[in-house]
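Note that one protein chain is taken out, while the other chains of the complex remain in position.
Chain naming follows the written order as A and B, and within any one chain the residues start at number 1.
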Amino acid sequence: MAVIRDMMPAFELFRPVSVDDALQLMARHGEAAWALAGGLDTFDWLKDRIKRPEAVIDLGAISEMRGITADRGGLTIGAMTTLTEVATSPEVVESFSLLSMAAFHVATPQIRNQGTIGGNVAQDTRCWYYRGGWPCYRAGGNICYAAAPKAMNREHCILGAKRCVAVNPSDTAPALIALDAQMVIRSAGGERVVAAEDFFMSPAVDITRMTVLEPDELLTEIRIPETWSRARFYFEKVRDRQSWDFSLVTVASAMRMSGGRVQDARIVVNGVAPRPVRVTEAESVLIGSPANESIGLAAGEAAIRRAKPLRHNDFKRPLMRNLIRRAIRGQEA
Amino acid sequence: MAEKTIGRDIAPPDLVAKVTGRAKYAEDFRAEGMVFAKLLASPMPHARVRSIDTSEALAMDGVFGVLTADEVPQPGAPNEPALTNEPLYEGEAILAVAAIDETTAADAIEKIRMDLEPLPFVLDPLDSLRPDGPNARLDGNTRIGREVQTIKWSEEDFAAAADGHMPVGQPGDEWSYGDVDAAFDAADLVLDETIVHQSLTHHPLESRSCMAYWQNGKLFIHGSTQSTARTRAAIARGLGLELHDVVLIAEYCGGGFGSKISGSTIMQVPALLSRKIGRPVMLRITRAEETYLGRARPGFQAKAKIGYRADGRVVAMELFIVQDNGPYGRSGDFRTAADMASLTYQVPAMRFGGVSVYTNTPPKSAQRAPGGGQITSMLEPIMDKAARELGIDRVALRHINVPDNDGVFGPRRRGLTSAYVREALDRGVELFGWEERAARSGQRHGSMVTGIGIGVSSFVGGSSGFDGLLMIREDGKLYVHQGIGNLGTHSIADTARAAADVLGMPWDRVEIVWGDTSRHLPWSAVQAGSQTTHAHTRANHAAAMDAKRKLQEIAAGDLGGSPGDYETGDGRVYRRNDRDTGMTFARAARRATQLGGKYSGEELPEDINAMTVTSAQALAGEGLMGVAKDTYPHEGSTFSFVVGFAEVEVDFETGHVVVKDYTAVTDCGTVLHPRSLAAQLYGGGVQGMGMARSQRWVFDPQWGVSFAKRLYTARPPGILDVPLEMKWAAVGIPDPQTPVGAKGIGEPPLGAGAAAITSAIADALGGRCLCRTPLTADMILAAVEGREQPYGPLETHV
Partner (left out) sequence: MEIFRRVANPWNQEVLIGISWDVMWAAAWAGLAFVVFHAVFVWGAGKKPEHAGADHGSAAGVPERVERHVVAARVFHWTMALAMFTLLITAFFPVLGIQFAWVTIHWMAGVLLILSVAYHIVHATLKQDFWSMWIEGRDVADVIRLLKGFLTRTDGRSRTGKYPADHKLYHHLIVVVAGFAIVTGLLMMVRVDTPFWTRNPYLLADSTWGVVYVLHGFSGVALITLVMAHVYFAIRPEKLWMTRSMIYGWVGREQFLEHHDPERWVVTGAAGVEPPSLSAGGVAESVPQDPDSAP
């Protein structure tokens, strides 16, 4: 049967107004259900007729999933809060500017107005083989086209490759991990809370999913604890264009200093692995040391020691190293 | 007398409709009973259709019919059909389905069974030249003359490729002039570089959607095209129809950049499908489809060997270009590239060889500065390298080489109408602050290293010999009929200024008639090759002169005196020494209608084109007609020039490039419309920057399937990728060989923007020319870090 792309097929659309209703619908339709947030990832899949859910459950009318509330020094952010809201919210800007910077670096103003933070962390990879509808591992097949000897894999990963070499494209994810955010997940059966660090799925475990969300689960909110409030933050995203572009490598870090030395730090990099990676190698070099160029370089080197490039993405090694270096010493050398 | 319109900023008449969204583009039209078509695209880069079974699709509710390759004209090889049974690139359309809506049409396509036999394919032209390499077409891998032929090089020819140098073998085209070998021997410096310029899609914002229906045997077609008169002719020719049986409505066009010069091939699909099913058919082209069938710039893999005298004068050049031709036709880019190199550096002795190789990639066509854009962005950093090695200023090196009015170019050593490149360089040096900035070149602060670049771009700037047609109607207004297209530049209005100024007509009483061939348009240039400004200021000038003569004759006849005693202005024809004696254009128009004959278009000049004749006959008797063919002298070749200057900062830790400043100075003769000129200089410059930096497409070598089909992966530059402030200036010296003095300016800005960036990046890298496009962060970082480049030196489609 012939293939056609870029033309959305018909499906059943639900528009529940409460999380409970949405969860009932998710439970009822199981694998055939698709949660729709801003649609910026969703619509590509639907239009290309690659993913064909029977029931699309639009979360847009659920007001309880929106908004940012201060919460014991921390914040609770509804999953349906738009990226623009996250980027511009005074609470976020004041205490957790790392996250607002990350949200601000997503795509374009239009996409940020439409895209949600929940969708941003739950979004699928942008590997173009997979997005092209090729039957790769991630699509349930038995091959990775991007890791073939002559494949075009400039944007793919240098770390954590497990059959799949795609990268997680989210800009907010590394910031959330750096802030030690907690992801609140609900299903008809109940609620569980998962640390942002554990929210993302390694392809070694389940190659067809980007997160630990089960088909009947929703991410309802993201809680940011007070822990890293007003810490020393660094965010940088390197991309081919300054807007409307996914990152080549993104770094997000949070540091606490004491007496000129780093007391505690979390450094997270995205765009280098199938899930955002917390670079503990770099953190351990850093903690207890001053945050300067030489420590930055050492930490960067430590972070890329295990990196293994594909045919076209060796540049991500120095890039990742240098971004970690900058996160530690600050932008100017 | 009305103020001259030429040289002033006047908003074009279609502007408000465009910015308010009232303008209707092809896909905005609806017609009674209209249905939608969808295309079935080949999944393989080269294949033969063994069988197609559409029965299940046709049995669906809401499906009206299918159009296959057997039902569309199949032009002889190597020309492109609208639908094919032997797809030559992934994405090529095999058939179309018409249905009540697009969802149904797409569902129907999913029900079609198709058996394809995969055939050998090739993406990289060099692969096809290898002794046992595949051919993209079954009948050969290149076209020489009219024939499709096969050229294969020997293993020895490819020996150079082993260490990354451009191999050279048997060319398909070649020419030379001067004693090249002797000139190289005498040279003080010889550079021999391998360059790879990417092939990239045009990506106009509006895709080539099209709606068609038939009434009483006449085809009505709403399309997106750069040209009007010529596109209608192409549609008629393609479908074997009489010209008067085609009505083309194309008032607005969301860009074409050369890809919609006619863009008529795919229009055959809705046209024929509509005829077949007896309903209007709308074919909306998606972004991905636009990438497939929307044309692309041919890529180059080339060797550039250049000999210099110690003072920087280029004394010899050898250029050998292997061109990625795509699967159809034959692109002239590589030949133009050689001409432009010969012209820009006034090369005294030059040898050119090249072969345009068929590949299984989307079809190629002219893209803004075809050939010129590629070669300018590639050669300018090499010129910089020579300047560095010879220890001379980079501007000085250009100064000594660029053409002036005595310039000649190409194998036939043809002359120019005018060239004021030195003036442009001088102006640019001042405006950009070259001295001060050049001193900053290579300076590092933090991780950022400054690079200063310069790009001298030449490109064709005009043709001649087309028709002008205008009417002065009884309402006293001047109606300028324009057969050119409205591709997003302002040429439909701006070239009409020539007529307004000849007649001294206030601009608010000038109406432009365009975009609909039922509105009686004259034969015109294709809106391409930067011809329009030149060709149609001339044609409209000629028609206005004709009208003016007629006005003068009518006035003299009615009011006494000789025609020479009369002048026109402010909508009147009046006695030069007695302004009160005269008549309004409205009255003159009435008189013309009464007089008939040549005055009202009943009698027409002999030399105008048949299409103009038909239009003029239709308009005859409705007022005073000005109609003429442009027969003004035009001896030399017309070229325009842009010199671009850029300052960039390269982040040595990330490979990221920030364009800090861009200045463009042009010699395009008389400036018609400053704001519009600025739009061309900036727009073309930015497009060139995108070509040099971020825009690209990519193929998987194993499957021959393309990626980067959408704008977010194809990465044309965005507003944050260009400097906030850019500067421009024009030399403004009229071209002596055209009455208005204006030359075309659509294309040369692109090469200047691209070259200023490739030159500036090389400068920041301490003079290291990566000699390829696009120059992305990964390549720059690899260069800075001394790591291996991510792609092989000859690798294409990266």
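Going forward, a residue touches a chain if its C-beta (ideal position, glycine included) is under 8 Å from a C-beta of that chain, and two chains touch if they have at least 3 such contacts.
Computed from a prediction, not measured in an experiment: that's the story for all the values here.
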item: Chains in view touching the one left out; value: A, B
item: Residue of A:Met8, A:Ala27, A:Val93 or A:Ile143 touching the missing chain in the full complex; value: A:Ile143
item: Residue of B:Val180, B:Val513, B:Val705 or B:Val722 touching the missing chain in the full complex; value: B:Val705
item: Touch criterion as defined above, residue of A:Glu54, A:Asp206 or A:Glu226 at the omitted chain; value: A:Asp206
item: Interface with the unshown chain - residue positions in chain B; value: 43-44, 47, 116, 118, 700, 702-703, 705
item: Hidden partner chain, residues of chain A it touches; value: 2-3, 132, 134-135, 140-145, 147-149, 161-163, 202, 204-206
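In this text, only the chains that are shown with their structure count from here on.
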item: Of all residues in chain A, those that touch chain B in their complex; value: 1-10, 49, 108, 128-129, 132, 145, 148, 150-152, 154, 238, 240-246, 248, 312-315, 318-319, 322-323, 325-326, 331-333
item: Partner chain A, residues of chain B touching it in the complex; value: 38, 40-41, 43, 102-103, 105-107, 109-114, 286-289, 446-447, 653-656, 693-694, 698-703, 705, 707-708, 711-713, 715, 717-721, 776-779, 781-782, 785, 787-788, 790-791, 798
